[in-house]
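Quick one: this structure, given as structure tokens, is what I'll be asking you about.
Missing here: one protein chain of the complex. Every other protein chain is in place.
For clarity, chains are labelled A and B in written order, and residue numbers in each chain start from 1.
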Amino acid sequence: MPYGPHTADDRARMLETIGIASIDELFDDIPVALRASRLDLPGPVPELELAAQLQALADRNRTDLASFLGAGVYRHYTPAAVDQLLLRGEWYTAYTPYQPEVSQGTLQSIYEYQSLLAELVGLDVVSASHYDGAAATAEAALMTCRQTRRTRVLISRAIHRHYRETTRTYFAGGELDLEEIPLVADGPAAGTTDLAALGRLLAEPDRPVAGVIAGQPNALGLLEPMGAIGEAAHGAGALFVAVVEPVSLAVLEPPGRYGADIAAGEGQPLGIPPQYGGPYLGILAATEPLVRQIPGRLVGMTTDVDGRRAFVMTMRAREQDIRRERAASNICTNQALLALAASIYLATVGPHGLRDVAALGAARAAELEAALAAVGAPRLHAGPYLNEFVVRVPDAPAVHRRLLGRGVLAGLVLAEAEPDDPSLADGLLVCATEVTTPAEIAHFATALREELAR
Amino acid sequence: MSVTGPRLQPTLFEMSRPGRGGGKIPHPPKDALERIPVAARRASPPALPELSEPEVVRHYVNLSQLNHAVDTGFYPLGSCTMKFNPKLNEWAARLPGFADLHPLAPDELAQGTLQLLWELEEALAEISGMRAVTLQPAAGAQGELTGILMVRAYHRGRGDLERTEVLVPDSSHGTNPATASMAGFRTITIPSARDGGVDVDAFRAALGPRTAAVMITNPSTLGLFESRIGELLEEVHAAGALAYMDGANLNAILGRFKPGAAGFDVMHFNVHKTFSTPHGGGGPGAGPVGVGETLEPFLPSPRVLREADGRYRLERPGERPTTIGRLRSFVGNTGVLVRAYAYIRAHGGSGLREVSDDAVLAANYLKVRLGGVFDVPFERHCKHEFVASAASLKKETGIRTLDIAKRLIDFGYHPPTIYFPLIVEEAMLIEPTETETLETLDAFVETLIAIAAEARADPDVIHEAPHTTPVRRLDEATAARQPNLRWRTAAGAETPCPD
Partner (left out) sequence: MVPGDLRYTKDHEWVRVEGDTATIGITQYAADQLGDIVFVELPATGAPLVQFATFGVVESVKAVSDLFAPIAGAVVGTNESLANSPEQVNSDPYGQGWLVKVRVTETGQLDELLDPAAYDALIAAG
């Protein structure tokens, strides 16, 4: 066994102390009929060979293309300090800080994470972390139902499809209703949440709404009229949930300022690699009156018996290990290490660096827009965006496939991602960030021009 | 209160000085944001701390040293399987081919990861005796929710709407009943039998046409194998219900018991326990779920598929209408799964069986050695962990399990899990794992013997423990009554961006 320390002598000594002849005797309580046959798996692989096999698998992936794919997961530059610090075993191999006296590192880091995110989102209560943006959105939706004691939630169609699907799954158990708010079909506000439709959904008699969920920027990259959406929600006695992207909050108005009661989002852009889906960081934040509704761990500041400042998991009695079937959520293990990564990232780039990340992404995106428009792929929507937008490309799925062969990952094919929305059939959702280079943009534009000319 | 004590750190916010930091990201053009409507823009920058890199590095290195971790010492935290986390796995997960891969990359760009995920599913199916596995759930609790939602879909699919109850033993993890509630079921709690095992008669009495599922942890949270499990599973199925296995304690039975083969319909794996992926101070985990034939149609989407030509792909949206849907974005905590895959491959089938053998051997060794020192309520051989109790010591000396836990910290050990399971008075749930040397196990025993002696000779030193830590026992009541959950930057600390 590659990581076990026991020698034959060690095992013999332990067996002797226990007073048995063989390890098999320790499994005598498994009924004979239910004892397993051997595991039919390949044999052990020495580290040298395993390293080569893992390298070979990694090499079968293609990450060398010029990528304009975002759609909820964004490439960013991560300062070297982040991973170097994260790799310390004292973070890596510790568990839930049940014993605060020997967990002050983890506990203070979570308190700092809560504080950093509170500054970004403009809301006072931030959970220690959730699984990802989708699960955080689902938990936010459930919070609105618990708080208002209503069962109907409205979610903009321009919320990431996976988030909508996840929320629907989480709603299945509670017999809750999730309804989608359509998007404006055309004109200057095309692609954003349809305020008139929202008003009608909120006004349905005898069907009170618990929460309204909209994204900023939305899943098509567009900026939403968040203030107006929030006002409509509040006017109907519903809570307002903003789904946010954290880097954008360096430059966009924070949810706490435009009336959001809850913010949910994906923390991956804060120093976490894409790694094919996770582990990421679910951000969940709320106003102080909702503190008892927020699921998951919270860390608070307190003192020890000698009056020293210290940190501790608090309001624990809300959680599953104490409240069992009456807990607000079953969440236990969360994404603490990723919250730590986000904190180190924010501490390293600082407020001005974070603004530069957001603004440079916006600048590169504008260059990308101009370059693509010049080769015959104009934007599909007219409204303002930050760093992600939809372009119209005839026969987009086929063009996208051919561009792969030219070393370009031309964003997301909306005909495949959103097959039930014909207005997006020719759309490619593309993004730029601070790591997008002018050379990559030129490469994309040239390849696209040649493909469109075929 | 003093702002800091020796070894403690100020917060990032207290260290901040306007003008520090920078040099990481190029400055954008001045007009970069002009096309963003003013109404949508942030009026003032967020009041995040401004720090130089050396300060940040020192802050986090110093903070890290306030933690007890597997890499710093013994961590016999029952039910959590704090085993060594191999370093090769960290290296592998960081390979650019794995780390830089976008989750929405077309399948043809993701063949390496897809192959890894597919092979991991196959391995977990073999280990569990299940027919199929989803890797999507982000943690064990989400795996439980996945499993119970599949149970719900199964009964509904048969038009059986009457099954509204989930039976859970009183020794279960709190996630079990919390999951049942989230999935819309009523939890029926079944008391354990006197020997700590499932009380088959009590289950039989509660089973009926309203039972959707039973959730069983096996080995139980007392570290005991449920010897009557075969009988119980027959009863469950005869009642038309399904059997869920909480796989938290899988580290005890690799290669010895396959839940699927024994008749369980669904189970989750905690890869951050059994398969050594790091706990990270509370995550990330991953909670794959294995199912038998009955529940396979309901697995979350997308599944990882292998085509006849050997290529791999993700299931497309809408391809399998019976699915319960998604539990999260994308395919799963892939970075965690890479580590689990590496662990399984390093061990192979024979090595995994040795993992459980050595974990169970170490636990029984500790149990026997501590038998004269503490109460050990269950005589039979344990699996990978066991419950000791300080009930007698408390009667004699007033020293409680909490005090012993705190005193262990003074000697450099992380305490066991305490006051769980709830059904044993003054419980200490001790799980040594298979990666601790015999010298470590012996030293731990000697320390506990010394603490028990101290309880009789000098109880005050234990009551006041720990003595050697950067902070001592905390005022948790005030923390909960007047929660301070975030740092508040003093007014005026917000500075405008330089350009």
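Please note the rule applied: a residue touches a chain if its C-beta (ideal position, glycine included) is under 8 Å from a C-beta of that chain, and two chains touch if they have at least 3 such contacts.
These numbers come from a predicted model, not from an experiment.
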Of A:His234, A:Arg316 or A:Arg449, the one touching the omitted chain in the full complex: A:Arg316
Which residue of B:Glu231, B:Glu315, B:Asp442 or B:Glu476 touches the chain not shown here: B:Glu476
Those residues of subunit A which, in the complete complex, touch the missing chain: 292, 315-318, 322-323, 326
Positions on subunit B contacted by the hidden chain, ascending: 419, 476-477, 480-481
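The rule is simple: only the chains that are shown with their structure count from here on.
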For subunit A paired with subunit B, centre-to-centre distance based on mean C-alpha positions, whole Å: 20
